[in-house]
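Have a look at this one before I ask anything.
Removed from the display is one protein chain of the complex; every other protein chain stays in position.
And now, chain A:
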Amino acid sequence: MRVTASAEFMLEPAFFPVEPNKDEGTSRDSIGLGQRVGPGLDTRHGTILTLEDISVSFDGFRALNNLNLYIGVGELRCIIGPNGAGKTTLMDVITGKTRPSHGKAWFGETLDLTQMSEVQIAQSGIGRKFQKPTVFEALSVFENLELAQKTDKSVWASLRARLSGEQKDRISEVLETIRLTTSVNRQAGLLSHGQKQFLEIGMLLMQDPQLLLLDEPVAGMTDAETEFTAELFKSLAGKHSLMVVEHDMGFVGSIADHVTVLHQGSVLAEGSLEQVQDNERVIEVYLGR
């Protein structure tokens, strides 16, 4: 499914008409150490993430095997698959933690993810939530969100940073969304597991990325929290693109319009949840009979 990009779909103006005489890679050149990239992510063809023929091997073991994956602008994609199918490796490749041995990875049309550092990738608009909730435990909830905020993240800027009223409003807005307003001054390390999950999601929201990668976001959440997360993600889709790795089929069913099944490092099946669930091979390797 490829969604055509339109301006009201994104928080940032995603569709940035590039003059034909401008050479490719302009937005990539504008990324420097400690600077954020401008809003000009080029998604002319409606795909925010393009992975083609990606392979990763660790000591001969092929974690990803000629994988092809396209994620459309504003799409909410779920990735499922048995353990060891390469789901986390896939996220590592997209965020620059692992380099593919071959293949192409494009963010938008012009950003080559295989050539960028983790920090550059994060700054250009890809946010990631880890499998184990990872927040800054010694800092308060407010400070966690403050650090994640989309802003100039260089050393100098951090030395002189002051929060503007607008930024404070944004933080309270996100606090409201993740239902942590009453814990705003609590140390993040003292939060419950589920609250930490929400705080990490909140940090992603503050970062305001165009593509969110979420690794098992509802692990350890109560049913009510899971339900709430599903609502939250559905409301985010459209404005942002989301890629969710999840084992909880109930959760997947409640949010996904499009599901990709990974098996042994490549795509086994793709389609709506019903289509995938009816697929013979998927039943064989993953869902069980």
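One rule holds in what follows: a residue touches a chain if its C-beta (ideal position, glycine included) is under 8 Å from a C-beta of that chain, and two chains touch if they have at least 3 such contacts; residues count from 1.
Heads up, the rule we're going with is that contacts and distances are computed from a predicted model.
The unshown chain of the complex is recorded in UniProt as "Urea ABC transporter permease subunit UrtC", chosen from "3-oxoacyl-ACP reductase FabG", "Predicted lipoprotein", "Urea ABC transporter permease subunit UrtC" or "Rhizopine-binding protein". Looking at A:R128, A:R170 or A:H240, the residue that reaches the missing chain in the full complex is A:R128.
Contact with the undisplayed chain is limited, among A:T43, A:T89 or A:Q207, to A:Q207. The chain not displayed touches chain A at residues 33-34, 36, 95, 117-119, 122-123, 127-128, 130, 134-139, 143, 146-148, 150, 153-155, 158-161, 187, 189, 203, 207.
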